[in-house]
Structures are given as C-alpha cells and as structure tokens.
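All protein chains but one are shown in place.
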C-alpha cells in the first residue's frame, strides 16, 4: 500500500472539485483533472482541501469525489485527503473512509480556537492518537486558520509524533521558518516540507530547503518546472520561468476571488467543463475574465520568448 | 404538522447531547433529557446547537440524536434543529433530514466570513431560497460567530424573507437591539424573539419585549419561571427567583468551561448518566466541581427562603 | 518611594476618567473619585486603563489626570499606570512620565498581534529591558487583547523577569489558571495575582489563591468586602454579600455598554458630576437607566436584609 512518508517531494497539487453549471458534482471532470495534473508533473495530489470546496460537499459527495480520484490515479502517485473537522468523531470517520479507499495519508489543519503552544501540541497529540498509524500532514496556514505555530511548536509535534511526516508550509510566507526548521538540531528527523500560497514564493522556498509545493495554481507545470530546475541546480532558469507565470499567479492568489479565477482558467484550458463554484461562492465578472485572458496571453508570449 | 411560527414563546431549551464516559452516544439519556426539559417547563427544544456539541457528531449520529429526540417529544412541543454548515449542499441535506424526521424548523448562524450588511442579507436570501418553505430561526450571536447584525440588517432579512419567523437573540447582551426591533415601524411584522446567553439577562430582555429564551442552563426551570411571572405581571417575583439562580448561571456562562459545568450539574441532578464531553473538550477539575457543588447548595437554600 | 511589589493585595480599583458633559476633563471629579475609592476600601489604584478611556486622552491630558490623581492619593496607596502602546518609544515616554510623577509601577498588555508563546515571552523580555527597574503588572486579558497566555508562558515571564511582580488575571474567567499558577513548582517565586472581570468571579478566585482584584465596579466596596471576609475565613458571609451585588455587577459587565453603566451609577451615587463618556462612546437610553435604577434599589434592599 502506498503511504505518505518523510520523502514526499515535488508537487502535490491541491485538487479543485469540478461541478456542473448547476452545482452538481462533475465526476468525469475529476478524471480529466487527474490526467491533467499528472501530465503537468504532479508527484502527488491532495483532495478535500479548502480550495477543493470540501466544506461544501456532503459526506456522501466527499466519498464519491475521493473514490473517483483514487480510482483514476490508480496508485501512480500518493493521494492525501484533508480530514479537518470540528470534532474527533468526524475526523475519525473521514480518515477511515479515505484510508479505506486507498489514500496515502491525511492532512489536518488546527481549529481556529487554538492559541497557545500547549493547546496546539495537545490537539495534535490527541489527533495522532485518534488516527493511529495513519501518516499525516501538519497544515500551517495562519492566514486561513488564525493559528500561528512557532518553530518550537512544530518541533515538539514532529519530535513526539512519528506519524507527522510532512509540513504543508503556508505561513505567509514564513521563509525564515523553513530555514529554522532545516537547521541542524531543530527537528529530530528530516520531514517533508511542501509549500503553499499558490507557489508565489517557490524559488525562495526551494533555496531554503523546501521539498516542493502542496498548493494549487491553474498552471501546475510552473511549480513542477521550478522544482525540477532547482534539482538540476539551474535556479536562474527556474526563476526565468517562474517570473513568466508570476503575473497570473499573483492574480490567482487574490483571497476570495482566487478559486473562481483558477476554475475559470482551467475551464478555458479545457480541463473542466464548467468554471462554476458551489454556493456560497463568487463568479467572475466580464472585466475580470478579460483581465485573466490578457494575463494568459502575455504569459504565453513570454514563455515563447524563453524557449 | 407542527411548524415553528412567529408565535413561538416561552423557553426553547438548547438541548445538550449526552455521551457515555467513553464518548459514545447515550440515546437513552436523550429520552430522560427530553422528559426533564418538558417537566421543567420547556415550550420547545432546539437540537444540534453549538452547545449540543453538534459539530462533534458525524452525520449519522446527528440523525440518530434528532430522530430519538423527536420520537420522545412526540409532537408535544416544536423542535428546532441547527443546520449551520459551510456549504449549501450540507445545509440542504441536513434540513431535508431533520424536517423529514419531524422538526418544526431550522436555525441558521451566519458564517464567520460575513462582514458587511449586504453580505449578511445576501447570505440569508440565498439560504432562504435554498430551504424553500421551511421556517427558520436567525441566529444572532456575535461573540461566537464574529458577525454583527445591525437592527436595519435584521429588518431587511425579516421584511423580505417570510420564512424568517424567529430571532435567537444573543448579541451580548444587546438589550437595546430588542427595544429597537420592537419599536413600531422597524419590522413589517412581529416575529418571535427568544434570547440566549444562558438566560443571564432574561428579566431585562422580557421587559423589552422578548418572547422568552432559547438557550441552555442546567436549571431551565429558572427561565420558565421568569417568563411565567413576567406574563403574570409579577416581575418582582421573577427577579427574586432569577437572583437566586444567578450565582450558578454566571458560573455556567464561562466560555470554554460552561458546557462542562452544565453537564456536570445535569449529571449531579440525575438527568444524564455521564458528564462527559466529546473530544476535544474540557473536563472539570476537583476544585471546580467543589465550587459548583457549593453554588448549588447555596441556590437550594436561597430558593427555600423564597418559598 | 512607594513601589509595587509581589505583596500587592486587596483591591486596586481601575479608575474611570471623569469628563464634563461636553467631554472636557473633570479634574475636580478626579479628587472626589480618589476619596471615594479609598473610602470604599481600595488598597491601590490603577489609572490609564482601558476602562479609564486612556486611549481617548491626548498625551497632555494623560499627564494631567495621572498627576492629579497621584497628588490626591498622596502616597496613601500605590498607584499603577497603564502604559500599553504600539511602540516602545511611547511605552518608554509614558513610563518615564508616570514614574517621575510618583506612580508605583506600570501595567502592560500584550499587542494583539502576538500569538505564539515565544512571541509573547520575547515581547515582555524586550519591554522589561526597556523600562529597567520599574515593576510591572502583566495584563492577561484575552477577551480584549486576543492574546492567550498559557500557564507555562506566564511562568517563563515571571521566572526570567524579576520586575514582573503582579498578574492582572482576566482570562475569562480562567479559574484553573490561578490554581495552576499557585501550585508549588510552577513559579520560582510568589507574585501577586489580582483579578479582573468586574469582580464577577471574585469569591471563586480568592478560594484559588488570588490576592484580590484589580478591576472596576461602581460599588468597589463589594470587592473590598469579599477580600476582607476571605481573609477572616468567613467565605459564607463573603458570598452572601457578593450575591447581593451580583445582579448589578452582571449588568455592568456587558461589553460595550459596561462603562456607561458604571459612570451612570457613579454619577447617581454623587461621586462624579457627569456620566459622560468621551466620543466615540455610548450613552445609556432611558430604558437602560431605568433598569439600572431598579437593580440598585433591589441591591440596597437586599443589603439591608443582610445587615
């Protein structure tokens, strides 16, 4: 069985959930999406994340989406599933469901009520006990959760909970945190660090010791490229390509609007049939669509110049 | 079929959810709890609320609890169910489930991301459309949700959405809001206003035009008494009795710890078998239990003096 | 020179700032206020606190108020001054000003941006270095600041910063925190713990090892009485008197409205000439004033019954 481990690297794309124009699940779209992500260079997938509109799915729908994606992936890459929930009973049920279906591990964000270091460590200690030997990703995303984890708090979690194998690093941007975590002596063992924020800081993150990205962007090939060129030691080329994608990446990273832009772009690229978000959610107005179109056109021109 | 309406008054007790010591559902405890609440003077019940640990239940468990409580109530009083959720698909599914099982209406809190008046009105307009002719309670609880609804915002919701029949008023304490809502001309029709905060401001709320309470307290008879004496025009007696319960009510209203105190007291009163909260949740230390015991003893003495 | 120390006990009343109806400083009112607080049993005063409308005063006005109060107190009790500010330059200037005028120490709240234990300890370490040998009160008031300090964080601050001599405990209500801090081994030395929240939990706090209160209430004699009877070992009498004041104390503790109620009551008692708050601030409507009047009348009746 494929299990997430400390060796996770590359690009774990946070998968969107495709809907039809009327908000129904588009399961065939899931298949196309999986193919697209893997062709773009994904080394893993993460499903039921915030940007996957997971909180808008019923439990039955969550199961259908995860099942369909796992089937299409067919063990080619590991699939991580978000299982964050207010209560342990729900986390337990979700974890059993996704692991039973073939997920490689789960991702857990801290509830927004946690504040002190002890509360955070206490929470993850209880969660780790709950899910047993299932490997988990520690999601550090203060902008969304309101919970700030210090380096020493992350170290306490990693050093006492062996099933914590990966940090989804999204402390905006928290570059110094990566450096501190990679410093000898901070952690008892080397875990995987995959970064978020739509890849907006990926070159700088790789230089500081990140293993790749776990985030979404309508052009995941950008992230795969940066990781690949970093591995080859060609950071100048990585930066040239990164810079070509940056104007659009920046536009897609807008809070609130970002997911609608991502889905619009994926629909425009022909990956999904409809750009629709489920309610409550935003649709793009004509002006925004025009601005995205122009950014894509300029990006294509720039990429041609670089090739 | 029993449906919640603008005439709702008295005490809608926010039901706790009883668990065994190991965190399993205690469905027989649900029966005893229903009997206790009705004997204490409840004119309605509200299930799956925040203080019912609803977010810690799986969907299946929620169904079991609601079904059991509805069966035991057996149409003697209306039962409202909380159906707040991040996505409309979940709200829709939950609403269909509880209404199908015999609930009289649903209660919906605003998502914490809403800020402007237009966002709040827009959200409830979409929700009301979603749930069709199901009557709903507008939950106004800024301390927990972070969303503040002005009088004019509540008026816009009430005046445009006929299925909004009741306001659960928990703006701490927002007494002036009740007065403003009851002022002629503010609302196009008179809706029910039931108050929260553990009944801590109930005498003052009744004087300003509230119809009763929709909240929890280990002695719901206190709230029934206040409402009853208010109806009789005997507010001095209402206040005398209220004051006797206040020291304990204050202690139970502590954020974080309150539900543990409530369950401890209900267990001590013999209503539920175990005071256990589901994880993540607090247990009471011995000192706190001792302080609750003393408050209860003093309360009993004081009530005897008053009778 | 009088300096705040670990021995601080009793009631340090958080002084209001009296204004005229038009919002001008009422310096003569400061004199009457000081006399009233000391007669009511205050063992200290705290000025320029949040409930003293300190953020609404200009620097010149702050100086005038502090100077006037210190002069009137005339070394009879220690006076602590709040010096919280966004920048160290301001904290430094304020501290020098109030200590030069004769204050016994300063009180410092954490900036709302602090989250992790390390950030909190780091902040106080820098502040303590800045103010040198001036004794300070650590203000722990999560409801207002958004900053939660764990027991271990407070212990780190106390154990490394000898000028931290007192904790203003206002973690709502955080009774278990007092017990933990008083447990042998938690702190290297015994510091003063004075409690907040308008005295709403004072009997329970004293039982757990608090040294008294540092908070406001229009009847500070209530707090002095509880502390006094606790010292005599007569907690039943302390509770009887506490309970008599509780209905009003509860009403005064309403967020947003509380200070207006306190000032209205103090004006009604003849201590200050005007109940006015400075803008931006709330005034009481007639219904609220009527409800306060009734609570005061009932309180007087109950106190007579007890004497």
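In order of appearance the chains are A, B and C, and numbering begins at 1 in each one.
The rule we apply is simple: a residue touches a chain if its C-beta (ideal position, glycine included) is under 8 Å from a C-beta of that chain, and two chains touch if they have at least 3 such contacts.
Treat the numbers as computed from the prediction; the structure is a model and nothing was measured.
Note that of B:58, B:95, B:139 or B:153, the residue touching the chain absent from this view is B:153.
When the whole complex is considered, the residue among A:20, A:126, A:159 or A:254 that touches the unshown chain is A:254.
Which of B:5, B:119, B:274 or B:287 touches the hidden chain is settled by the complete complex: it is B:119. Annotation for chain C: contacts to the undisplayed chain at residues 23, 53, 55-59, 61, 85-90, 93, 111, 123, 126, 130, 278-280. Along chain A, the points of touch with the absent chain fall at residues 172-173, 175-176, 179, 200-201, 204, 207-208, 239, 242-243, 246-247, 250-251, 254-255, 257, 285, 287-288, 291, 298, 302. In the full complex, chain B makes contact with the omitted chain through residues 115-119, 142, 147-150, 152-153.
Just so we're on the same page, only the chains that are shown with their structure count from here on.
Farthest chain from chain C (centres taken as the mean of C-alpha atoms): A. Chain A and chain C have Cα centroids lying 47 Å from one another. With centres taken as mean Cα positions, chain C sits 33 Å from chain B.
Chain A and chain B have Cα centroids lying 38 Å from one another. Residue positions of chain A touching 2 or more other chains: none.
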